[in-house]
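One protein chain omitted, others in place.
Moving on to chain A:
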Amino acid sequence: MNAPTLQPRTPATAMLVVLGGIAMLSGLLVVLAAQLTAPRIAENQRQAIERALVKVIPGSVTYRRYKVEEGRLLPAGEADDDILYAGYDDRGRLLGIAARAAAQGYADMIYLLYGYDPGCECIRGIQVLKLAETPGLGDKIMKDPDFLKNFEALDARLDAAGTALLNPIVTVKHGSKRNPWEIDAISGATISSRAVGKALNRSAQKLLPAIHPLLQQIHRLEEKG
């Protein structure tokens, strides 16, 4: 098979020209596609986030993006890390704050958006942004009505010093929820349920102490804008 052939050898320039030409054509097409679809993709992502925001901050109609840096509140863009969304009703009153949380589930990371209501100092709702849990088992955390009932008013009060949650949010075994800061796991989806609790606790322990002293500013900023 590998005996030297008698065919004339292809000059290297021909190969370079073909590969270079194809690569340029490819680059052109890819850039064109990226340019043409970028606005639609950004719009889709904004809509996906907004659909989730309406659910975790009930009654909200307008949103502002913020981030907390060294105790100061700054406006943020969609691409920033650790952003939080402030949701307002039609008269500009602050209804709640939403933030992202994530934890390792059974198959892959589970990404959530959760809404915090400063009025009741509780979590008012969660929405799964992305998950790869087992269909029929772990993905129940998205729609199981009994499980979602945990997040109608999940206690997230701060302790007296305001540096941590008074009671850490924990997931407990199915049917053994006694306190408002506990999440009743779905039986058959314990690992996914625990991941939700872990994600919420980790994010709330960090975000809520930081945001509490700044809540007045979020109100004020909205009045100015």
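Remarks
Here is the rule we go by: a residue touches a chain if its C-beta (ideal position, glycine included) is under 8 Å from a C-beta of that chain, and two chains touch if they have at least 3 such contacts; residues count from 1.
Here is the rule we go by: contacts and distances are computed from a predicted model.
Chain not shown in the complex: UniProt lists it as "Ion-translocating oxidoreductase complex subunit E", one of "ABC transporter permease", "ABC transmembrane type-1 domain-containing protein", "Sugar phosphate isomerase/epimerase" or "Ion-translocating oxidoreductase complex subunit E".
Checked against the full complex, the one of A:Leu19, A:Leu74, A:Met109 or A:Leu166 touching the unshown chain is A:Leu19.
In the full complex, chain A touches the omitted chain through residues 10, 14-15, 18-19, 22-23, 25-26, 29-30, 33-34, 36-37, 40-41, 44-45, 48, 130, 132, 134-137.
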